[in-house]
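One chain of protein is taken out of this complex; the other chains stay put.
In order of appearance the chains are A, B and C, and numbering begins at 1 in each one.
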Amino acid sequence: MALRSIVLGTLVFLLVAAMAPTLPVWLVSLATIALANALVVLGLIILWRAGLVPFGQALFYAVGAYSVALMTRYTGLRDVLVLIAVAAALSCLTAFLAGFLLARYREIFFAMLSLAMSMILYGVLVKTEALGSTDGFGVEQPTYLGYAPQGRMHLLMLFWLVLAFCAGSALLVSLYFRSVAGALAVPVRDSEIRLEFLGISVSRLIHLNLVIAGTLAGIGGALAALSIEHVDPNMAYWTTSGGFVFVTVLAGAGSVAAAFVGSLVFELLKSIAYDILPGTWQIFLGSALLLTILFLPEGIGSLFARLRRRRQRQSMSATP
Amino acid sequence: MSAILLVRDLEKTFGSLVAVHDINVAVPPLQTVGIIGANGAGKTTFVNMITGHLRPSKGAILFEGRDITGRPSREITRLGIARSFQVPQVFASLTVFENMCIATAIAHAAGGLLAQAVTPLHSPDTVTEAEAALELFRIASYRQALAATLPQGVRKLLDIAMAVAGAPRVLLLDEPTSGISIEEKFELMDVVMAALKNRRITVLFVEHDMDIVERYADRVLAFYDGAVIADGAPIATLENPRIQELISGPKLNVAAAGSRHA
Amino acid sequence: MRHQIRGHAHSPTLLLAAGLSFGLPLMAAGGAQAEEPAPVKIGFVTFLTGPAAAPFGIPDHNAAEILVEALNAGTVPAPYHQVGLGGARIDPKFIDETGSAADVVTQFRNLVERDHVDVVVGYVSSGNCLAIAPVAEELKELTVLDICGTTRVFEEKPRHYVFRVNPHATMDNVAAAKYVQNKFKDITVYSGINQNYAWGQDSWRDFRLTMKDLDPKATVDKELFPKLFAGEYGAEISTLLTSDAQFIHSSFYDGDLEAFMYQAAARGLPQRIPFVLTAGETSLYRLGPKLADGAIIGARGPHSFFAHDSALNTWFQKVYFDRFHEQPVYPSYDFAQSLFGLKTAWEKAQAKKGGSRPTTEEVIAAFEGISFPTPSTTVQMALGNGHQGISDMAIGTYKFNKAQNKPEIVDIVRYPAECVNPPVGVDSIAWLEGGMKGAKCD
Partner (left out) sequence: MLTAFAIVTDGLVYAAYLFLVAVGLTLIFGVMKLLNVTHGSFYAFGAYGAAIAVGVYFDRGFPAAGGFLLMVLVAMAIGLVLGLIIERGLLRLVYGKDEVVVVLVTYAAFLILEDVIQLIWGANSYALYQPLGATGTVDVGALVLSGYDIGLVAFAGLLAVAASFALKHTRWGRLLTVVIFDREIAAAFGINVSLVYTITFVIGAMLGALGGAAMAPKIAVTLGIGVEVIVLAFAVVAIGGMGSVEGAFLGALIVGECRAAAVHLVPQIELFVIYAVMALVLVLRPQGLFTRAQPRKI
């Protein structure tokens, strides 16, 4: 079963990677941003399984994005792997520190405290005129192990990079979900007391999940910064966090794949909305969200689940 | 022989209110102790302090000679003292099997959280052990049922089974038969006690039904107003009229009457 | 396959644009089958929703609507009487600028790579302009930035495909500082209140630097940066009431400006200390008598009240008023300048090519360094290797004409372009810090 989905995932990954050059350019760049954001959503799914919904995940997203941007602006560092490694490390550290406070909170208080933290970063960034305040500043194009692609190739390389990170994270996270610690997310929501009396430190467990989610958000931010080639304080604003939660609900906490599909669907929806309803695209988005919640309460991910169940039923009936 | 659990001058106060005081108990290994007393007599407070849910205001708790006073419950659990709950604490949105797997997997996963983050949940031996535990507690038939949907008796059994998964030496049962119809009570206790004997576990159980106590306890601790007013063999203690009306008042007779007819 | 996507993306666009701009694209589409040249597809990006729509997006969009319509009908006065761009009709596609930098960049890419627009004109937010510029270079798309004022677009990097006809924000505050010099004799102390984001911070910085140059002894008393769209300014107003400044500088606009002014007026602040409102012009018609006489008003260029009168301006104000029953404000003028700049370059390139449709590179070559008349003034593409326009600047003092019940600007002072803009090759901050060397002011 686990093996099956891994094989399946690898196939999809290779297929998409191979198709990329044949896809229209606008779609590739749209997918690049969508998948970068999907990493943040993946982190939110980890937290949501444990009943935690941060309204300030943009904090780590912005930390990742600004680390990359600052490195390309003030240091000679250009290699994409170095940039992302550092960004990941910094956002991981941020999440680790923030975790000491956040891990003690649940429900709405958790949401509000994380919101407060991200808004403080936002305030600081807006105040830093050296970094262009709200205008933000540009991100230099990275090199890939010394190779500096141009034009279309640059776009494709970035897409493949993002795709690779998504594949890697998807694999690791689904393995994590199958581990003991990963399996404890739902129990945290059901009964923290029982966990404590089984010998688990719930706050440490949540701290771990926060660090994982924060690091994913940081990598997402770093990749987003590279594909937008611009960063600004809005990346830390609460509406950005809200957007990620939006996509998480759209995707549903059901499966890892949901994060990526959900994020792609969301970006496409938005792009269509902008295109056909420039003046009233929010109505479009809002309605889309409502319909998802009403008719796909478990999110887009639940579609896979249904398919899987159907497949199982068929295989059962096939072998009586 | 030396006590596996030793409680010295234990006291718990909430502000000005004294919940329990001057508790001195020594429990030898493999004994089964029934704890009785009217509501608010301090039974659960006592259990909560031993299992680390409450920090004693005064006194000491020794487990296998080691002082565990005021340690957090997860440490105490790791040391070998487990507990079940009056309101069963199971993972409602998971199946019985998953509940059991998680309990056993945690018991197995050595090292810290990071180690647990890389050990798979469904390793062969955790699964077999979980299956075994479900058999032992006679709830294997509910294997795939969601914990939320279980009848009270089964939920209680699952709660206890999960507590036992960590192979504790001492187990505290907080009102294992509360909310269970009189007919089922004995059934349930038979299963539980058989299982615990099989695992060679020292048991302390809080109970209101004196027949249960009489049937399963080797020894009775009677709580009244935060203190232990009697500590001895079941029959002797329970027959004592003063104890009877101090502890249980009319409740005993009703319950007893009910069960005698049964 | 891409064709399908494009078609799919496009047909609803026409419907929408029809709704948005009174059936004009239908005409364009209708005209498309005729043997006349294929239309020039232009993507117009501005704030159609959100708080920035009222002050910038809507005037911007309104101007686009009437100008595209008039250009396609060939009813614009000389020198812009030729239909569309060099005879080719303009096929507009409007996109909302609201959203994150990621959204804005994605929409830009969609315009270029999915809808294959020939030119993109627009962007109000300086942040978005900075985000778009490198993408435009990467996609080799001719892009005319519209209202954004940041100097960084062309000072951080030379651009090839990006132009900005409208002068950057430096001259607003240089002119304002020069104006207060002869308005108030011997200034010793002044205060400032600006929105806490890049535009507000930059405006205040430029103004202070210029004041240092012109009047070193003048000191700053209060320096306030309320949050953007803060809504409630009680504390700021008290602070300013307790300030002994001779005037208060502010780059507030529209919503914040009006909210601030209502609250300030209610507490007698404007009566006590006059304001210098570098972007005040957008709100004059709404504020009317609620804005105390004597406020110093700028319009980010010699627009509307400050416009030189010309046939073009009279025409522009008329068609605008007839359609929307209000006077065009500076964002409308900014758009007109952007479009007329593009048109001039396009037609110059086309003429050079003997009347056949120019390529992007040819338009760019023609665009660099040209100068052309606009409804309000004349723009010279002088800075950023001929990619950044400059024009003269005007500032005046507010006065509400009770008789005719309409706002007026009196004591207008004009400053030549070279007087309030840095010379070629000098960054504006360096220029201000260096004492504005090379300014030609007479």
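Assume a contact is a pair of C-beta atoms (placed from the backbone, for glycine too) under 8 Å apart; a residue touches a chain by one contact, two chains touch by 3 or more.
From a predicted model like this one, the values you see are computed outputs, not experimental measurements.
Peer 1: Looking at C:Ala38, C:Leu241 or C:Ala430, which residue reaches the missing chain?
Peer 2: Touching the chain that is not displayed is residue C:Leu241.
Peer 1: Looking at the full complex, which residue from A:Ile6, A:Val82, A:Leu101 or A:Leu303 touches the chain that isn't shown here?
Peer 2: If we include the chain that is not displayed, A:Leu101 is the one touching it.
Peer 1: Sort through C:Ala53, C:Ala133, C:Val276 or C:Leu339 and give me the one touching the missing partner chain.
Peer 2: C:Ala53
Peer 1: Looking at the full complex, which residue from A:Pro24, A:Pro149 or A:Gly279 touches the chain that isn't shown here?
Peer 2: From the options A:Pro24, A:Pro149 or A:Gly279, the contact with the absent chain belongs to A:Gly279.
Peer 1: Looking beyond the chains shown, say which of C:Pro79, C:Gly231 or C:Gly355 touches the absent one.
Peer 2: That would be C:Gly231, which touches the missing chain.
Peer 1: Write the list of subunit C residues that the hidden chain touches.
Peer 2: Within subunit C, the residues touching the omitted chain are 48-51, 53-54, 57-58, 196, 223-227, 229-232, 234-236, 238-239, 241-242, 254-259, 262-263, 265-269, 286, 290.
Peer 1: Which positions on subunit A touch the chain that was left off?
Peer 2: These residues touch the chain not displayed: 48, 53, 101, 104-105, 107-109, 111-113, 115-117, 119-120, 122-124, 126-127, 193, 238-239, 242, 245-246, 249, 279-283, 285-287, 289-290, 293-294, 297.
Methods note: only the chains that are shown with their structure count from here on.
Peer 1: Nearest chain to the global Cα centroid?
Peer 2: Checking distances from each chain centre to the full centroid gives A.
Peer 1: CA centre of subunit A versus CA centre of subunit C: separation in Å?
Peer 2: Those two chain centres are 37 Å apart.
Peer 1: Measure off the straight-line distance from the CA centroid of subunit A to the CA centroid of subunit B, and report it in whole Å.
Peer 2: Averaging C-alpha atoms per chain gives centres 44 Å apart.
Peer 1: How many angstrom between the C-alpha centroids of subunit C and subunit B?
Peer 2: Taking the average C-alpha coordinate of subunit B and of subunit C, the gap between them is 76 Å.
Peer 1: Two-or-more-chain contact residues of subunit C, please, as numbers and ranges.
Peer 2: none
Peer 1: Residue numbers of subunit B touching subunit A in their complex, please.
Peer 2: 51, 72-75, 77-78, 82-83, 85, 89-94, 98, 102-103, 105-107, 109, 113-114, 116-122, 147, 159, 162-163, 165-166
Peer 1: Which subunit A residues qualify as touching subunit C in the complex?
Peer 2: Those in contact with subunit C are residues 24-27, 29-30, 33, 37, 126-127, 129, 132-138, 151, 154, 224, 228-232, 234-235, 240, 243, 267, 270-271, 274-282.
Peer 1: Could you please specify the touching residues of subunit A with respect to subunit B in the complex?
Peer 2: Answer in residue numbers: 176, 178-184, 186-187, 189-191, 193-194, 196-201, 204-205, 208.
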